[in-house]
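Take a look at the following structure, please.
Missing here: one protein chain of the complex. Every other protein chain is in place.
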Amino acid sequence: MPDTWTYYNGQWMPRSQVRIELGDRGFYLGDAVFDLFRTFGGKPYRVREHMDRFFRSLKYVRIDPGLSPEEMTALGLECVRRNEPLRAEMGDWSIWYAATRGLGDWRMLDAKPTVIVQCAQTPFGSFARFYETGAHAVIVKTRNNTPETLEPKLKHTSRMHLVMADVEARDVDRDAWPVLLDREGNIAEGSGSNVFIVTDGVLRTPTDAGILQGVTRTAVLEMARQLGIRFVEEDIQPYDLYTADEAFFSTTPAFALPITKADNRMVGEGKPGKVTRQLLAAFSESVGVDVVGQALKYRTSRSSV
Amino acid sequence: MPDTWTYYNGQWMPRSQVRIELGDRGFYLGDAVFDLFRTFGGKPYRVREHMDRFFRSLKYVRIDPGLSPEEMTALGLECVRRNEPLRAEMGDWSIWYAATRGLGDWRMLDAKPTVIVQCAQTPFGSFARFYETGAHAVIVKTRNNTPETLEPKLKHTSRMHLVMADVEARDVDRDAWPVLLDREGNIAEGSGSNVFIVTDGVLRTPTDAGILQGVTRTAVLEMARQLGIRFVEEDIQPYDLYTADEAFFSTTPAFALPITKADNRMVGEGKPGKVTRQLLAAFSESVGVDVVGQALKYRTSRSSV
Amino acid sequence: MPDTWTYYNGQWMPRSQVRIELGDRGFYLGDAVFDLFRTFGGKPYRVREHMDRFFRSLKYVRIDPGLSPEEMTALGLECVRRNEPLRAEMGDWSIWYAATRGLGDWRMLDAKPTVIVQCAQTPFGSFARFYETGAHAVIVKTRNNTPETLEPKLKHTSRMHLVMADVEARDVDRDAWPVLLDREGNIAEGSGSNVFIVTDGVLRTPTDAGILQGVTRTAVLEMARQLGIRFVEEDIQPYDLYTADEAFFSTTPAFALPITKADNRMVGEGKPGKVTRQLLAAFSESVGVDVVGQALKYRTSRSSV
Amino acid sequence: MPDTWTYYNGQWMPRSQVRIELGDRGFYLGDAVFDLFRTFGGKPYRVREHMDRFFRSLKYVRIDPGLSPEEMTALGLECVRRNEPLRAEMGDWSIWYAATRGLGDWRMLDAKPTVIVQCAQTPFGSFARFYETGAHAVIVKTRNNTPETLEPKLKHTSRMHLVMADVEARDVDRDAWPVLLDREGNIAEGSGSNVFIVTDGVLRTPTDAGILQGVTRTAVLEMARQLGIRFVEEDIQPYDLYTADEAFFSTTPAFALPITKADNRMVGEGKPGKVTRQLLAAFSESVGVDVVGQALKYRTSRSSV
Amino acid sequence: MPDTWTYYNGQWMPRSQVRIELGDRGFYLGDAVFDLFRTFGGKPYRVREHMDRFFRSLKYVRIDPGLSPEEMTALGLECVRRNEPLRAEMGDWSIWYAATRGLGDWRMLDAKPTVIVQCAQTPFGSFARFYETGAHAVIVKTRNNTPETLEPKLKHTSRMHLVMADVEARDVDRDAWPVLLDREGNIAEGSGSNVFIVTDGVLRTPTDAGILQGVTRTAVLEMARQLGIRFVEEDIQPYDLYTADEAFFSTTPAFALPITKADNRMVGEGKPGKVTRQLLAAFSESVGVDVVGQALKYRTSRSSV
Partner (left out) sequence: MPDTWTYYNGQWMPRSQVRIELGDRGFYLGDAVFDLFRTFGGKPYRVREHMDRFFRSLKYVRIDPGLSPEEMTALGLECVRRNEPLRAEMGDWSIWYAATRGLGDWRMLDAKPTVIVQCAQTPFGSFARFYETGAHAVIVKTRNNTPETLEPKLKHTSRMHLVMADVEARDVDRDAWPVLLDREGNIAEGSGSNVFIVTDGVLRTPTDAGILQGVTRTAVLEMARQLGIRFVEEDIQPYDLYTADEAFFSTTPAFALPITKADNRMVGEGKPGKVTRQLLAAFSESVGVDVVGQALKYRTSRSSV
């Protein structure tokens, strides 16, 4: 994998030279927030929305990155620009930017933050095949975070519970993606994705009160509005997913990934649904990239984020 | 601060040269478990109990460190031995050892783990004064993890909720330590400590079903048995802490730290309690170090873990 | 009671000859799902909606009845046709159809299902009087199922909790009907009915996320839309029922049954409400049967389902 | 399978002639309670304890079977006596006795109960192999009943949630047995079994507050006392099962079945544990039957309960 | 403070002469409900809405005040009329009316109620300054009531939990006002106030399912509709308050009080927001009183309710 330009605490350097210190709270306490935007055909997509969410995360956890939203945005765009020569080989970028609370012991809340901006390859290899076959969604017993313990709207790096969800889904099907329920037993979200179903022509997705407020989730709803597809945001249970006509995950890298099986029940007719494909086509047109074709083309490579 | 010998993925090197890669799942996903034991007068304390707990954590999250308990123990002891020349200056060590799931994207569950063993200074500066004045325990609204979302008995690095608890406690009193409740409203634990109270001569502490199974917590109970102090493990509520005769935190670095105020209510007579002091004295004798005196002596220095 | 034609595992026979085997999982494990549609004046009502729900139940519990929806529908209609000669005596039918997982021990998940279709008399005797006096709704302490334990949208035969609710309601008033709350304390549903209230001219009913998705419930909402009555689906608490202007149960056999008392508080003016009566009149017109008059006429007879 | 003598509402008849009526509340509402005792070498085991629990269930649900405990006991013993000639072929009996609320519509709470007593073959085929290999326990997302909805101490036939647990466990491993958690995330019970673990030589099992009060569970604890094995009844979490030294299910038919894998983590050394084997040996001696040998001998036959 | 005319059990007397008996259930059991309306420029505001809510409270708790809504309304208006001479000095009235269950022991549910109507000064002193500086909202760990224990829509005098919330907020900031969460961790309400936020130009407030159904809350929403401000009623979490563009409390005495800080995070730009000021201006115009100016003018005086 080529060595991309990466920003680390005020300096641009090759990614291979960036290293996190052992005493960084982001490492040993998971005390960091991050966000991620994608390029399509090299063009950054919805940077402002991602940046706003990043600064909401920062405010919530009270980390002051020492940079304004404008400065952070500029860094993200510069990252894209510096790495443009590598794009043809890599497909398209997922720009990951983060701030940890910095070096300090567990009582050191006012340390100097660590700020990172990197261009990672979009991980086509982890999802491209699902555009064709659909994914198997496995509802795991691991539950989503609650606002009482750790606000699920925060995009932080304390993600062990999502790792455990992933481990658990694989026990059912090595290729499955997990879906987490909230405390009441409603469908919350995937591990880094939002969940949509289609029932009787209506697009349905959980409200964004107890999940990450997905930028792509919003993009899907806006696209639905443009296409005249009715949608609701409401509590959804496993019953609704099992008995849906179609279903999909939305994610920043993939936009919409069909779900064709859920807990070993066939969803709809067991193949990517009509509404899902309609949304993918419209999205591809809007960003000027055949997102399915691109993913299938680059599927053999692997990214680290 | 002197540069201690540190083990990193098979090699011993100065701590300043160890750096975590950006793509390490331990960094960007909090996908790591760790543990920690202390030396007293340079002698490792309860290494086996800490090592057992570390391997229970590893089994739970399904990280295979590629080392047996005996090999990990040997690394811990070698760390102490290599750094012995620096001990006089630093006081005593907290040996922190961890395994991350290694380099890989979010679907890479079978990566090659990252293993680290380091000797950090025991953070006397963060607690020594409380031996004399007692700490202010603030019960925060941030709740402890639950087994449904993330098993509280695991010693992992996804600790953002504990950081938020710490942030919150400081809003009441800049010097306060947080206490977290479980979902039912019982007292669970501090952020890295266990909680004890004394009522009518009986030592009381929450059962270890929903908290970290503190090795020092067990040591306190064993010491109580030796001293003929009655104790119970049971559900405890804020009411019990407010109205206790005395209270303390147990931690690996400090053994027992008096609590003299809880949510601005004076605990007992507002000074370190008799049973707490008795336990500290007996413990000091058993490890051959005056733990209070040592902490007060080294309180000016600061460690990074 | 006359002996109706009944379908049992591929054969039509008099109901009195149908008998369930001891080893049928439907009997000793409650491992069965069912559904029910009514005739009005002999004409089947909303068969497709009931059949769809039945097949959603089957999919959820993973029982394959070995019959397509079209085949099951045909059986239901044939049941009506075969029993038409008895209708004058019986009033109108409630067609009950079910599938158990069949004969087998508790580990036998792939047994040959038992399929039943029967025409039972609509149980006018159990509700007719309430059209005139209104029912007493007693909110019981027995709670509704949750998706975590057993999906309340499923129409299964494991209904002991509803029996207990009924037992409990009778301790307050021998003639009362129970209302169950969900885990959060919201009104969920009756035992086989949905609950509606009217407040300031607005028809209000719980969302269908945690209850049986009543076909009649939907019919009531559609009727309200036609009549220009505003309605909302939302969380409702006992307070709302006690202080409503009027209230009613909706059920497949009765359409809408007035509630005039709730936990011994008079609802509205203590008699069937204006909106309730308006809905009943419009419904009667739409199905061509005076549903109130019919029920009062047949109230003396008793059905077994 | 031979046709055993069965008691049905006052009469003894061959099991094949017993059939439940369609209108029996036990069939279409799951409105029935039952219990089960075993013979060992033809000798009934702990009949009184099972009978007491049956009458507690009856009292709770308010079904009056019209028979005293003494009369029910006599029927159970008569069942054994009548079927003694068949025992050599079948191995040993599981005597299943039940009372439904009888024939009647959903409001008919004072119907004439249906009472059944039958001798079923002990289902050796479903568990015998686990004495040798150990079972795989899969902790499912389906939760156990709660006292609020349906008292888990009741032995009723509304068991669809247990069926769903079984379905779910098989998605992980076709041969797995499910373990259900309670609402708080503690281990509750299997589907018809209790769960035991051994940690550091101590036998641990959930308290019987939220589970079926297993007669065999009590027998295990009594046996442990006799053997000088320490035991505690307390809240246990998945962590404890994963990290136990050994584990087993207790059931009426099998006494104790080793668990050697839990959610794909190896339990202990992955083979039947020492304490488990000790308990099995002592139990075999006490009932005068080599329970393991008997089960392995009869494993090829299948029973319907 | 001047001695206002007060109604007590059928008589008008100076407030100083009214005294509650020791044996009044309203005193020693908190067994009373009340309500409160304000005058603006001496003119009663939304009396009917407040009176309706009072009678809903009475019905819920089953206290019959022995007076019709019309009679209670007349008493409220008479109170205003009798005290008109004192208004110039006092600013404007908050008319507080209540009914206790009367004199009787704890089993005496059918005692003769105690009925009170009093004119208290609007407590300008407790809130006037916040129109200028904004209030600090502190989210406390004390949770709001639930319908299971005590219906939060009831306006009763058993308010110790709100007192504790107030005590707790002061531990963070002596001048802070508390905000209570519901059981799920959503924002519920203040202690006697409702909470509003503004995000991207949309006014957002919790649904009124689990809170006091504020008459002023409704007035705010109606005012927003008139001004063309979009609004939603939905679940809101602390994250939303921290990251809002502006926020305010609504209360009967103050209409809308800006929130400029929440848990030490600056809300919006840290000063009263544009929408808040717009609503205040429009409300002032509608009631013919400059509510901000009036409060600032009378801020030095103190009322007892």
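By written order: A, B, C, D and E. Residues from 1 in each chain.
Here is the rule we use: a residue touches a chain if its C-beta (ideal position, glycine included) is under 8 Å from a C-beta of that chain, and two chains touch if they have at least 3 such contacts.
Note that the coordinates shown come from a computational prediction; the quantities given were computed from them, not determined experimentally.
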**Request:** In the full assembly, spell out which visible chains the left-out chain is touching.
**Result:** B, C, D, E
**Asked** If the hidden chain were put back, which of C:V172, C:V202 or C:A281 would touch it?
**Response** C:V172
**Complete:** Among the options E:R129, E:R170, E:K274 or E:R299, the absent chain makes contact with E:R170
**Request:** Looking beyond the chains shown, say which of B:D52, B:E84 or B:D235 touches the absent one.
**Result:** B:D235
**Prompt:** When the complex is taken as a whole, what residues of chain B touch the one chain not shown?
**Reply:** 181, 184-186, 234-239, 242-243, 265
**Prompt:** Residues on chain C that touch the omitted chain in the whole complex?
**Reply:** 139-141, 168, 171-172, 181, 263-264
**Message:** By the contact criterion defined above, which parts of chain D meet the unshown chain? Give residue numbers in ascending order.
**Reply:** 56, 59-60, 62, 146-148, 151, 153-154, 183-184, 207, 209-210
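Just so we're on the same page, only the chains that are shown with their structure count from here on.
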**Request:** Return the chains common to the contact lists of chain B and chain D.
**Result:** A
**Message:** As a quick test, compute the distance in whole Å between the mean CA positions of chain A and chain D.
**Reply:** 46
**Interchain centroid distance [CA atoms averaged], chain C/chain D, Å** = 33
**Asked** If you look at chain C, which of its residues touch at least two other chains?
**Response** 62, 146, 148, 154, 183-184
**Asked** Classify the inter-chain contact topology: is it line, ring, star, complete, or other?
**Response** other
**Fill in**
Chain-chain contacts, ordered by label, are A-B, A-C, A-D, A-E, B-D, B-E, C-D, C-E
